[in-house]
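Every protein chain of the complex appears in place save one, which is left out.
Naming follows writing order (A, B and C), and every chain is counted from residue 1.
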Amino acid sequence: MDFEPKEEQRQLADALRRWIERDYGFAARRDIIHSPAGESPEAWRMLVELGLTALPVPEAQGGFGGGAADMFFVMQELGRGLVAEPYFATVLGARVLQLAGGQEELLERVAAGEVKLACALGEAQSRHDLADIAAKVSGPVDAAAVSGVKTVVEGGGQADMLIVSARSHGGQRDRDGISLLLVDAGTSGLVIRDGRAIDGRRCAGVTFDHAPATLLGDPGTAWPVLEAATDWGAALLCAEAVGAMDALFGATLDYLKTRRQFGVPIGSFQALQHRMADMFIHLEQARSMAMLAAAKADSGDAEERRRVVSAARVRVGEAARFVGQQAVQLHGGMGITDELPAAHWFKRLTAIGLTLGDVDHHLRRFAGQPGFRVA
Amino acid sequence: MDFEPKEEQRQLADALRRWIERDYGFAARRDIIHSPAGESPEAWRMLVELGLTALPVPEAQGGFGGGAADMFFVMQELGRGLVAEPYFATVLGARVLQLAGGQEELLERVAAGEVKLACALGEAQSRHDLADIAAKVSGPVDAAAVSGVKTVVEGGGQADMLIVSARSHGGQRDRDGISLLLVDAGTSGLVIRDGRAIDGRRCAGVTFDHAPATLLGDPGTAWPVLEAATDWGAALLCAEAVGAMDALFGATLDYLKTRRQFGVPIGSFQALQHRMADMFIHLEQARSMAMLAAAKADSGDAEERRRVVSAARVRVGEAARFVGQQAVQLHGGMGITDELPAAHWFKRLTAIGLTLGDVDHHLRRFAGQPGFRVA
Amino acid sequence: MDLNYSPEDDAFRQQVRDFLAANLPPDLRRKVRGHLRLGKDDYVRWHRIVAAQGWAAPGWPVEYGGTGWNAVQRHIWDEECALAGAPPILPFGVNMVAPVIMAFGSAAQKAHFLPRILHCDDWWCQGYSEPGAGSDLASLATTAVRDGGHYVVNGQKTWTTLAQHADMIFCLVRTDPAARKQDGISFLLIDMKSPGITVRPIVMLDEEHEVNEVFFDNVRVPVENLVGKENQGWTYAKFLLGHERTGIAAVGRSKRELRFLKALALRQQLGGRPLLDDPVFAAKIAQVEIELMALEVTVLRTIAQEDRAPGPQASLLKIKGTEVQQALAELMVEAAGPAALPFDSALLEGRHGIAHDSADEMQAAPLAAYYFNYRKTSIYGGSNEIQKNIIARMILGL
Partner (left out) sequence: MDLNYSPEDDAFRQQVRDFLAANLPPDLRRKVRGHLRLGKDDYVRWHRIVAAQGWAAPGWPVEYGGTGWNAVQRHIWDEECALAGAPPILPFGVNMVAPVIMAFGSAAQKAHFLPRILHCDDWWCQGYSEPGAGSDLASLATTAVRDGGHYVVNGQKTWTTLAQHADMIFCLVRTDPAARKQDGISFLLIDMKSPGITVRPIVMLDEEHEVNEVFFDNVRVPVENLVGKENQGWTYAKFLLGHERTGIAAVGRSKRELRFLKALALRQQLGGRPLLDDPVFAAKIAQVEIELMALEVTVLRTIAQEDRAPGPQASLLKIKGTEVQQALAELMVEAAGPAALPFDSALLEGRHGIAHDSADEMQAAPLAAYYFNYRKTSIYGGSNEIQKNIIARMILGL
């Protein structure tokens, strides 16, 4: 058993962190997220150069064939550095392509950093249930089209290609009948409404009106791929959240040691010390679960994967809420200004908590696994 | 609006408290609850003398016609003083008799303190659902008999008469078909297994085997009476819990001011000060809800009564859990010995939380009222 | 013990409701209920409507323009305004500086300022906190040095709410640097148009410009604008802290937000049923609703001690009031789910930026900003940690 990064994992994380410290600091990030584009071509180039787009892509498609455990250390750094580029959207899309099969050329281009992806999965009514799909597939298998409205598509306005979930048959919340399709962002029948999200990233509403689309796999059979890919993505979000929490916790600890009131550092007040101890415990428990999720996110045992990923989302989500809220509280007024990174970690943690299932969703899913009822 | 006791309420509470301080102190109580009988005839005589058995009985039956608001101040003192006599069982029975009607003579004898009652309502499978009744009524209306097993009957071994819920018709959890019956404790067909409860009181398992019984009201129609009476009882338990919490909180505050470690009173540690502030807030919020429940427990508006009583049980229950556990914690080792009253208040609060519905039961009931869904 | 409102109270409530139904502008009501941002005009417009009715300052003595209502009536007024979705009457003038002027101000100050506060002719802001003096307010460093008929003020205030709109600021300033820290403080009224004042916005985490830094660079303030005696300002500030504070529990506002939350949870779906019918989510809402019921009774218990100042009991109301508000805001975000992710500042400001697909989206869009904004409530007005210190010391004697 080993909880340390391997040497190449450590090197990559270190390189990423050095780049963030040098070129993606708080002020640089602020300019990027408030720019009209909402992303930075230079930053993207750097992520590609570091090998991050190639990391999760299989070696056969020019990638490094990294697993969720490799992604763990990358996502942790991106969370720490509040990197707002559409990287997660792209690698989540790459994971879908890899699991669905049949898009090897596209995967190569993703690995090379030439193509950005986004996953259009949620709809207005679906909340956290990704099987709740009203969008429809029409046309023959070799000339399919998609119609429907997808909401809150992270990186949807920045992507070159969209991966869309839509229904080939079945009732609106059936797991049977779901298809995944590939849609070119420049195609006809597509309206993308790009906007900012609460964490400074971009998300879009996307309307598909008979948009030409390529089926990924057989029609109506995509649920296992969709679930496996989003579990993998959920595990990555756990790692990112741990990175963000770690940094936020550190900033709060510094603040408690330097901010003085009543003639002493406020960190000398026992009530605040115990709060910090509680935050520390949350953080360590969350870190443990994020590691476990990374270890199981690409497991072949689907129930074990579901169980561990949902457990991690619950535990990390609870920690993110507590650490986020309390870090802001302990910063006092400074914690709720746009001017310190504290609030931005808090906002990112909040956004993560609303992405790919909230705590209650995953708690219900965890308790819904057959193994839960075995005493 | 007025939150203060009326003059006669205050006088009765004062008299009760003086008696408890004089004759029902910690050592005296210990002897009573460890005695074979588990109750004290002298204490009962005193409760009768103070008018407590007459208090909730209508004036027409020789009582004082007191409402739940009058009982509030009495129950608060009994909670504070940890009085373990079967008083609650008796007045809950009296409330059933009053609401069911037709037992005026028996109510007179209850008011006079000549008869103790107990309510045999729960069964092994029912947990907190008092409509979950497997016990059966048999025989004609004027010569009914009861068969079944009732569990955890408070004061069942001390009572002269038992009030029993049993089923005249309907399915096991139907509200329709429930009857309430009166059974003489000395009658044939009755086995009473008396034992101690975790709070030092007495509770019994009672097996009825064709025990002769008198129907209270028409067969199968007792649910509204049962629900109204137990709501009234639940409001009384809120008042008792507030009294117990009040006393436990006071004892903890004293302990924090006198117990010294590291050369200072432990109450000078900020983490413990904040804990006490949290307990204080719980206590005051619970007190507010217990008052509201007392004001509405005999209301004619059944939905309002259900809503408020269940809300009060939830809020008081949460407070009891927090105040109880933290008071014990703050007492350190001393808090978990049998030798200080702290643990006994804690145990009584725990027992109250398991009687007539726990927090989750009442939370579910509160959210199940039609008004909850009106936005 | 009698927990019912009297028939007179009920009649009064009806009178208030009738007034609100007839006079609260629908656009303001819509903004408030929809968690949109209020501009200066919104506040002023509503204040003047209420002032025209003579109800702008229910807590004031009748001779200054108060209503003569008792504490229960004032509570009913607050509650009904909040339930209806009326903008708040901002406290800085009516509830903060006015009571100090009444109690300690000169005749000229009373004659000049009080009517202008009542009718919202002046917009006031509060100059207490400084970068180095937050929870430890008495360590403030802004100085006022007497120079003939003026004080010359230098220093910096911060977290000054809506100072960008303000005509006047009331400030705690240090007039005797040699004295013990609470003893050398004075209470000054300063015209915001005075030369030497600079207001710098502080953008908050929801990107709203709600608070400011206010810099004083040799600002000359006429000595007539000193309230009471020099170096007695701390006493006046403390007087204010002990003043009417049951409003801080915000029971009426939280009742309105609870309704919003339930309506949202009825529209949102889980497994094909309204989210409000999910046992786990219903239990969370029920728990907050019950906490709010308890808080309302606790407020009424405090009020029932008719016109005695609530004192340290107000700390309990502040803590619980803000906890309930924050819990409601958080549950709204949770109910909205991913729909709470988009951040649409144009919509928040009442403009229509992005084309929204549905009314639901428009209702969800402000919620995360609202949740973020409300994190302030456990920090400002004496953080909840400070309130617990107060309970421990003043009520529990620890």
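The rule we apply is simple: contacts are C-beta pairs under 8 Å (C-beta built on N, C-alpha and C of every residue); 3 or more make two chains touch, one makes a residue touch a chain.
Predicted model, so just to flag it, every value in this text is computed and none were measured.
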Partner chains on view for the chain not depicted: A, B, C
Residue among A:A15, A:A28, A:V48 or A:L292 that touches the chain left out of view: A:L292
Per the touch definition above, residue among A:L50, A:A251, A:M276 or A:L340 touching the missing chain: A:M276
Residue among A:A311, A:V328 or A:L349 that touches the chain left out of view: A:A311
Residue touching the undisplayed chain, where the options are B:G113, B:G155 or B:G205: B:G205
Listed residues C:A11, C:V280, C:A346 or C:M394, member touching the removed chain: C:V280
Residues of chain A (touch criterion as defined above) contacting the omitted chain: 1-6, 9, 69, 72, 253, 256-257, 267-268, 270, 272-274, 276-278, 280-281, 284-286, 288-289, 291-292, 294-295, 308, 311, 314-315, 360, 363-364, 366-367, 372-375
Touch residues of chain C, complete complex, unshown partner: 278-280, 283
Residues of chain B in contact with the chain not shown: 122, 124-125, 127-129, 132, 149, 151-152, 172-173, 193, 195-199, 203, 205, 207, 260-263, 266, 269, 271-272, 325, 328-329, 332-333, 335-339, 343-344, 346-347, 350-351, 354-355, 358, 360, 363-364
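One rule holds in what follows: only the chains that are shown with their structure count from here on.
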Mean-CA-position distance for chain C and chain B (Å): 43
Rounded Å distance, chain A centre to chain C centre (Cα mean): 38
Mean-CA-position distance for chain B and chain A (Å): 52
Multi-partner residues of chain A (at least 2 other chains): 269, 271
Sites on chain C at which at least two other chains make contact: 385, 388
